[in-house]
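Apart from one protein chain that is not included, each protein chain of the complex appears where it belongs.
Note that the chains are named A, B and C in the order they appear, and that numbering of residues resets to 1 at the start of each chain.
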Amino acid sequence: MEEPEQSPAPERIAAPQAAAAAPEPGTDKPPLRIGMVGYAFMGAAHSQGWRTAGRVFDLPRRPVLAAICGRDADAVRAAAGRHGWAAAETDWRALIARDDVDLVDICTPGDSHAEIALAALAAGKHVLCEKPLANTVEEAEAMARAADAAYERGRLAMVGFNYRRVPATALARSMVAEGRLGTLRHVRVSYLQDWLVDPAFPLTWRLRKELAGSGSLGDLGAHIVDLAQYVAGEPLAGVSALTETFVRRRPLPGGPTSGLAAVSADGTGTVTVDDAALFTGRFASGALASFEATRYATGRKNALRLELNGERGSLAFDLERLNELWYHDATEPGAHAGFRRILVTEPDHPYLDAWWPPGHGLGYEHTFVHQARDLVHAVAEGRRPEPSFADGLQVQRVLAAVEESAEKNSVYTPIAA
Amino acid sequence: MEEPEQSPAPERIAAPQAAAAAPEPGTDKPPLRIGMVGYAFMGAAHSQGWRTAGRVFDLPRRPVLAAICGRDADAVRAAAGRHGWAAAETDWRALIARDDVDLVDICTPGDSHAEIALAALAAGKHVLCEKPLANTVEEAEAMARAADAAYERGRLAMVGFNYRRVPATALARSMVAEGRLGTLRHVRVSYLQDWLVDPAFPLTWRLRKELAGSGSLGDLGAHIVDLAQYVAGEPLAGVSALTETFVRRRPLPGGPTSGLAAVSADGTGTVTVDDAALFTGRFASGALASFEATRYATGRKNALRLELNGERGSLAFDLERLNELWYHDATEPGAHAGFRRILVTEPDHPYLDAWWPPGHGLGYEHTFVHQARDLVHAVAEGRRPEPSFADGLQVQRVLAAVEESAEKNSVYTPIAA
Amino acid sequence: MEEPEQSPAPERIAAPQAAAAAPEPGTDKPPLRIGMVGYAFMGAAHSQGWRTAGRVFDLPRRPVLAAICGRDADAVRAAAGRHGWAAAETDWRALIARDDVDLVDICTPGDSHAEIALAALAAGKHVLCEKPLANTVEEAEAMARAADAAYERGRLAMVGFNYRRVPATALARSMVAEGRLGTLRHVRVSYLQDWLVDPAFPLTWRLRKELAGSGSLGDLGAHIVDLAQYVAGEPLAGVSALTETFVRRRPLPGGPTSGLAAVSADGTGTVTVDDAALFTGRFASGALASFEATRYATGRKNALRLELNGERGSLAFDLERLNELWYHDATEPGAHAGFRRILVTEPDHPYLDAWWPPGHGLGYEHTFVHQARDLVHAVAEGRRPEPSFADGLQVQRVLAAVEESAEKNSVYTPIAA
Partner (left out) sequence: MEEPEQSPAPERIAAPQAAAAAPEPGTDKPPLRIGMVGYAFMGAAHSQGWRTAGRVFDLPRRPVLAAICGRDADAVRAAAGRHGWAAAETDWRALIARDDVDLVDICTPGDSHAEIALAALAAGKHVLCEKPLANTVEEAEAMARAADAAYERGRLAMVGFNYRRVPATALARSMVAEGRLGTLRHVRVSYLQDWLVDPAFPLTWRLRKELAGSGSLGDLGAHIVDLAQYVAGEPLAGVSALTETFVRRRPLPGGPTSGLAAVSADGTGTVTVDDAALFTGRFASGALASFEATRYATGRKNALRLELNGERGSLAFDLERLNELWYHDATEPGAHAGFRRILVTEPDHPYLDAWWPPGHGLGYEHTFVHQARDLVHAVAEGRRPEPSFADGLQVQRVLAAVEESAEKNSVYTPIAA
C-alpha cells in the first residue's frame, strides 16, 4: 500500500451492523446492453473494456454484457462464460434481432464489418465497429452514410481506433489543440512489429486479401493514419507509397484447406497482402508526413511511434512505453530545454483521475476501458462519438490512396475528400 | 486488430442456432469465496484482481466476490456495488463469521492486520494480508505462528507483496535461479516517490506512527526488501541505516481532530514517521546491498528500481517501465555485450501466455490479477503460497533492524534469524 | 585516475639522468604533408583530426600540417595560428603548387569541390574532399574519373563521409558483414536537426542553391545515404521523394548584398534549397528504405538515426548517443531476447584500442581523427581509401534521383548505375 491517500481516517471497524446485499454498480442507472460479434483477441479485449468501465468510471449508463456471437456454438459458449456474457448466439442476425441488445460491438475481421454494421444500424442499434472500418472504400462509404442516417434517428456509430484512448495520446491531442506545437512541420509515424520475420509462420487469415483486405497496411497502417490525423488535428492531403511482400508463400495453418484459392501441393499458400507499407505525404497544412507499417521489424514487438514537430514544440510517443509522452517546449530558454518525459499517470491526465495513485501505470487493455467509457457517455448524451464512421471512411480513403500510389510507381496520390 | 493469430478461419457467422444462456466462467469448478476487509486503494486493486483472474487464466477454482467489509455502512455498500461484491459488512468479525467466505483478504492499514488475520485463521479461513505484514515484529511473529498452525489444518496464508507478480520481476527471479548471474556481488534497490515534497500536503494516516507503523520504510521499504530478497534468492544478513523526517509538522486533513494526539492550535499535527530511509547491508552470501525508500524524490513518481550484479551477469528493473527487464550477459564476447531490454510481453514470459499478443504491455493492476491467480492455485493444490507469513515476518525483522540501526547511530545491525 | 592499467609498476622516479630533447612522434617515419583549403567548421574539425591522429594511433606516416588556404589573408593567418598550420595561402592554386604539400584536404562549400579536386589530382596530390562530393552528378563523374586516373599514378582520393568512422557505425558495418542480420528487410534512416525552425534565422550560404547545391538533402541527406549504404553493404536501387521549403524568404545575414540574385527591398532573400527531404526506396537486395533529412525537427539537435532489420537480427544507432550501438539478436531464445545497448568504448571495438580505458566515451570530433588515421594508412600502403570518389559519385546519383523524383510527383526513380 503506497498511495498518497488524503483520508486521515483509515477503514477501521466499528459497531456491527447487518450485512447488506450489494447492488451492481449503477443499478440506479439505465443499462446499456451490449451484443458483441467475435470473441478472439479483440473480443477478449472489448469484453474486458465493457466489464471494467463501470467499475472504474462513474458512467451515466450501466454496461451490460448481454450476448456474444460466434459461429462455433461450443466455442462461443465457452467464450461467453469466460468473458462474462449472459447469452451466446451463433448467428449475428439473431444477435441483432435481440430485444435485449442496445449496442452491437463488431469484433470480426474486416470483410464482414459492412454487412453487420449496416444491419445493426438498420435494426436501430448503436454500433461500435473494430478498425479498419471496412475492407474497401465503397463499403466504408455505405457505412458512413448509414451512420449519418442512423444519427438522425438517435443511433450512434463509432469505429474502434483504440489508440486514441491511451492517456498519453489523448494528452498529446489536447496539447496540440492548445497550440503548444504551433505550425506543424513534420509528423513521422511508424508501427513496427516482427511476427512475420520467421518464414515458417503460417498463412493465417490476416495474410489473405479476401479476408483481411490488406496486410500491415490495414492492420497497422490504419491505426497510425488515424492516430496521426487525430493528434495532428488535420487530415492527410496526399501520399506517395511503396508496399512489399517479402515472403510470398507460407505454410498453411493446418495443412491444405479446400477453401483457400491458392493452395499448392506442397502445403503452402500464397500471401496475398502486403508485409510492409511505407508512405510519405503532406498534411492539409503543408506539414510533411512519414509513415511505415511493417511486420518485419525484427525485435520490435509493438513499436507504434509518433513524433510531431512544430514551430513551438514537439511531441513523441512510443506504444512500447505507453505511459510516457515526450514533450519539447521550444519557447523555453535553450540552455534548459530538452525533450521531457511526462509520466502520464497523474490525476490531471486524461482518464487518470479514476485510476490509481500517481505513477501506477496502465496497460494496453485499458484503451478498451476508456473506449467503452467514452462511448457510454456519448450514447447517454446523444452526441456523436469520435472516431466516427466518417473518420473511419477517411482513413479508408488514405489506405486506398496508398494502395493506388503503390500500384502506380509511387506517384503522389491525393486523398479523395 | 493486430494480433498474430494462428487461426486461419475467422469468426464467421454460420447457420443460426438457438441462443444459449452462458454460464459464468468455471461454474463447473468449485468456488473460492472471498471476503475482503477495506475498500480504499488496495481494496479497489484487489477487487480488480479477483474479478479478472478467472477471466484471463484457467483457474482450478472460481473466485467469487462474496462480501466486503468497512466501518462506514454507506461507503462500504457503495464500494460493494462499484467493485462487484455480493454483500457488505461493517464489522470484520461478522465478515469472518460468514459461512459463505472461504478466504479473507485484508486491505486495511497495518495496525489492524494482526488482529484480523489471527481471527480469520482461527475461524478456518484462508488469508491474504496486505503488506507490510504487521506494524511490529511481535505481531508478525504471532501471525507467522498462526499461519503455521493453520497450515496443519489445511488453511493457507499469504502476504501481498504484489511486486513479485510483475512479469519482469518474476522473470528476473527465474533467471537468477537458473544461475545466470553467478555469484552475486551487488544488489541495489530504491523506491522513489515524491508526494510529500509539498509541505502543504496534509497529515494523513500514513504519516502517523500509531496507524502506519512507519513511513516510507514500511510503505516502500517493505516492498523493496521483499522484492530484493525474492529476486536474489537469499536473505539480508544485516543493515546499517539512516532515516529522516524532513517536514515535521503538516496541516491536518480536515482541521483539528480530537482523535489525534499531537494536534496544535495552528491546525497542524506532528509527523511521527520517517520521510526517507536509506540503508546499506550484506546479503547472506556476502553480496553488498543498498536500499533507499523516500517520498521526497522530486519528479520520481513510482520509481522502484532494482539492479543485481553477479559474476556472470546483471539484471535491472524499473517499475516506471514495468514491462521491461534489462539483462547483461557477461559470458558473451565483450564486443557484442550490453544491457539488453527484454520486453517482457511475450508468450513465454511469466503470466503472459494468458494475456495479449506480443508487445501489448500490462499495467500496475495486473500484479493483483496474478496474485489472485497464484493464490487460487495454491488453495486448490493445498500448497503454501509465497510470499508466506514467514516471509512477511522476515521482512518485518529487516525493517526492525533498520529502525534499530537508525536509532543507534547507524551501527551495523544483524537481522534476527 | 580510474583506468584498469595492467602495469603493476607505477611511474616511480629513479636515479637522475640528463634531460633529453624529445622528438616529434614518428620523426623516424616519412611525413605526409597536408594542405587544407577552408578553415570554418570543417576546417577546424579536420585540423583537430590531423593534429591528433599521430598522437593517438601508431601511424606509418607522420601527418604534418603544412599549409592552410582561405581567401581572407588575415583570417586565414589567424586560423593557421589557431589550428597549428605552418603556413597560410590565400589562393588554392598556390596551395596546390606548393612542393611541401602531399595531400590536399578540401573543406570548402560544394560548389568549389570539383575545380579544386581536379586541379589537385592533376598536380599529383592525394585528395581528401568534404562531402557531398560535388553539387552535381556531372562534377562528381569528372571527379571520379580523375580519381581513377590518379590512382594509376599512385595518387589517392577520398571523400569525407566521417560518420563511417564513428566506432559504433564501424562496428555496425562489421556485424552486418559477418551476417549477423541475415537477409535485410528494412533500413530506416533520418537526420533530424532544428536550426531553421526560427523564421528569423538568416539566409546563409547553406540556403542558397548556387553555393550549397541543395539544402538538407545535400547536407544531411548525403550523410545518411552514404552511411546507410555503407552499413547495409549494398546500394539503393531507386527512390520516391518529397521535398519542401517551409520558409521561403529569410532575412539577409548582413543586410542587402549585391551578390545575391533574389534580394528584395525588405532586406530578405529567397531560400532556394529544400528545408526537408523525405524519400522511400528499395535497396538492391529488395530491402525497403526510409529516409528523412530535415532542419525543422524541433528539439532534435543532431539526431542521425539508423536502424536495420534483418531476418536474423537488427541494429540501431543515434548520433546523439554516438558511443552506443543497439543490437537485437533474433537467434536467441525469445524469453531473453531484446535490443542490447553495446557501449562501444571497449578495446575490442573499432579504433578503441588506441584510446582510453573501457567506458570513457568519444565525441563527434574523433571521427575526423579516425578519418585521418585511415587515410594515412591508405596512402602509406598505396591502396584506395574508402569512401572513394566513386562512392561519393554514387551518393550524388542517389541525391539526383531524389530531386528528380520530387520534381516528378514522387514517381519511383531508379538510381543510375
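Throughout what follows, a residue touches a chain if its C-beta (ideal position, glycine included) is under 8 Å from a C-beta of that chain, and two chains touch if they have at least 3 such contacts.
Just so you know, these numbers come straight off a predicted model, no measurement behind them.
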Using the definition of touch stated at the top, determine which of B:142, B:276, B:362 or B:379 touches the missing chain.
-> B:276
Of C:61, C:131 or C:370, the residue that touches the missing chain is C:131
Could you tell me which of B:224, B:337 or B:379 touches the chain that is not displayed?
-> B:337
Given C:67, C:247 or C:306, the residue that touches the chain left out of view is C:67
If you put the missing chain back, which residues of chain A would it touch?
-> 171, 175, 327-329, 333-343, 346, 348-349
Touching the hidden chain in the full complex, which residues of chain B are there? Just list them.
-> 181, 185-186, 188, 190, 194, 197, 240-242, 244, 246, 276, 278-282, 286, 288, 290, 292, 294, 296-300, 309-314, 328, 330, 337-339, 405, 409-412
Touch residues of chain C, complete complex, unshown partner | 1-17, 19-27, 37-43, 45, 47-48, 51-52, 55, 67-73, 77, 80-94, 98, 107-109, 111-112, 130-131, 191, 193, 195-196, 201-206, 208, 211, 219-220, 223, 252-254, 257, 260, 295, 300-303, 319-323, 343, 345-346, 356-366
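Everything below uses one rule, namely that only the chains that are shown with their structure count from here on.
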How many Å are there between the centre of chain B and the centre of chain C, using C-alpha atoms for each centre?
-> 53
Taking each chain's centre as the mean of its CA atoms, chain A sits from chain C at a distance in Å of 43
Numbers and ranges of chain A residues touching at least 2 other chains | 300
